[in-house]
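The complex appears here minus one protein chain, its other protein chains still in place.
What follows is chain A.
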């Protein structure tokens, strides 16, 4: 009765599109959420303090909801540029499936809910850390830096790099060198990953007016930046291997992946636009594809070391 009377469209018998449950789930960026869930889980399992499995499940769920909330806030604020870019035009707001106000309400509600619940499930530090991460992604990255500086990807990447630190904080209640290294692994990986994408999706960012490095500094400079960040990333990935979360499995994975990643970045740096256009950005595309495996396999190796440790097979 109340929902009918409060909805003038429905009273008028208008058969306009009604937002479905899946549309609200799409607002939470489920694909990004999967990376958040995985890295947060690895951070939690790799920590030296055991956590009850149910609490661990709840903590990872609340971290995922927090990540989803920041995704909804991002879609609320960026709906104008999402409508311009080919890659994002099908998102719930630009496609008219969910209203902007609804996205804002969902984002704010889930932000508060996830932080409070994480603080109750684990500890206050983890809850505050999640709140900071949501603030960093929604305000510092989305509202401030994304449209202002070509280094947007670098700084915005920090938000995506916090989940393993939050997972670690759930278990330990603090920060340590290992959690900082897991953060740096994702943080330094993000720029080459996105800049490789920007090299072969160039029209999208240009049309939206987002100051992507390819637009502001040119493609040659972007190629240099990809190589520089990949060179800086390799020692971080290898150093992680000699800490308490590393071990022979991780080290083998890190050596192979960083070797391939460096090789790809070097090839990107050596190429010019004519060569890239001639083979439809084959090298850039394969580097981007490799970058998807890069983080997944590094974190899978950290997870393997942690899971094998009780059997004296993981770690050094």
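Structural remarks
Note that contacts are C-beta pairs under 8 Å (C-beta built on N, C-alpha and C of every residue); 3 or more make two chains touch, one makes a residue touch a chain; residues count from 1.
In the analysis below, contacts and distances are computed from a predicted model.
Look at the chain that isn't drawn here: its UniProt entry, checked against "Rod shape-determining protein MreD", "Cobalt transport protein CbiM", "Cytochrome C oxidase assembly protein" or "RNA polymerase sigma-70 factor (Sigma-E family)", names it "Cytochrome C oxidase assembly protein". Only one of A:32, A:61, A:231 or A:308 touches the chain withheld from this view, namely A:61. The chain not displayed touches chain A at residues 3-4, 7, 10, 13, 15, 18-22, 24, 52, 54-55, 58, 61, 120-121.
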